[in-house]
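These notes concern the structure reproduced below.
Every protein chain of the complex appears in place save one, which is left out.
Here is subunit A:
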Amino acid sequence: MNKRNYFVFHVIFFAIIIVCHCENYTDKIDDFFQNKHTNNWAVLVDTSRFWFNYRHVSNVLSIYRSVKRLGIPDSQIILMIADDMSCNPRNPRPATVFNNANQHINVYGDDVEVDYRGYEVTVENFVRLLTGRLPPDTPRSKQLLTDEGSNILVYLTGHGGDGFLKFQDSEEITSQEMADALEQMWQKQRYHELFFMIDTCQAASMYERFYSPNILAVASSLVGEDSLSHHVDPAIGVYIIDRYTYYALDFLENVDPFSKKTIGEFLTVCPKRVCISTVGIRKDLFGRNPYDVPVTDFFGSVRPIKLLSNTSSDTNLLISTTKKVVPRSKSQYRYVPPLISFKK
């Protein structure tokens, strides 16, 4: 009797757990459909050239590697790199770019697709890319083919100042130009939400002028501060990565496509103690609480999935028709008469 009671108790307990779980499960499904975005894009830009700016190339390639690992395909990543570090004659490890001193990870591996390289990385090309005003013959790999359902990650690294970011050694994009470009994107319905990440000196000045909705911006340093490099690789003889990006990558390395880590957590990866500069965050344009937004909303990728509420017979029919196997005709070869002369 006692034993039976015990069994019943167990059954009830498990039933409760299962029910709860199911309830939870359905919640998550709803959550899933609350995500309004349907696809993910990334624009990763290194704006500076020259050997001593090795770290900027390694920054951008590291981020590239992470977003690719988290599922954004190459076709949806626009990678702009202003200089070719791997083939610089000063590089003692030719054809590689490393992002840490022990040379664990070659971020310039076999499958890196650089879309804009060298002198193609200009302010004009960057703004045209964002706003979609590219010449008609531009290859698809160089276009940002986003729509109103796209979540875009914009990552910029290079040398910045108060209110500008230097491109190459010759030109700058101002914060106002940047803000206007994003506004154009919004008006042209080119994004759903945009995560703007910038690792430069006085980086926060770049997002100050933003006025378009649904933008979450994070910058490696406030106005008046320098962003610092993290460490030197004595074998290569250059500063190999910047502090902010280093700690951001440290975080991203522990994220997988099914991870529940949020952007809110991501925004705190580099406290002043380790970054030395103060990380600037702007979330007033962003509608949601960053702690409710998974990191994978921007760094990962969603495949366009349409879940249908009820299975209709039509679709079944369709499936069955497609499954129909066409019987092979036995006479595979027959004589085909020559072209008929219509003049007759």
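Here, contacts are C-beta pairs under 8 Å (C-beta built on N, C-alpha and C of every residue); 3 or more make two chains touch, one makes a residue touch a chain; residues count from 1.
Note that in this section contacts and distances are computed from a predicted model.
Peer 1: Out of "Mediator of RNA polymerase II transcription subunit 17", "N(6)-L-threonylcarbamoyladenine synthase", "NADH dehydrogenase [ubiquinone] iron-sulfur protein 4, mitochondrial" or "GPI-anchor transamidase component GPAA1", flag the one the UniProt entry gives for the chain missing from this complex.
Peer 2: Missing chain, per its UniProt entry: "GPI-anchor transamidase component GPAA1".
Peer 1: Can you say which of A:90, A:133 or A:272 touches the chain missing from this structure?
Peer 2: For the chain that is not drawn, the touching residue is A:90.
Peer 1: Who touches the missing chain here, A:213, A:237 or A:264?
Peer 2: Final answer for the missing-chain contact: A:237.
Peer 1: On subunit A, where is the contact patch with the chain that was removed from view?
Peer 2: With respect to the unshown chain, the touching residues of subunit A are 50-52, 87-92, 94, 232, 234-239.
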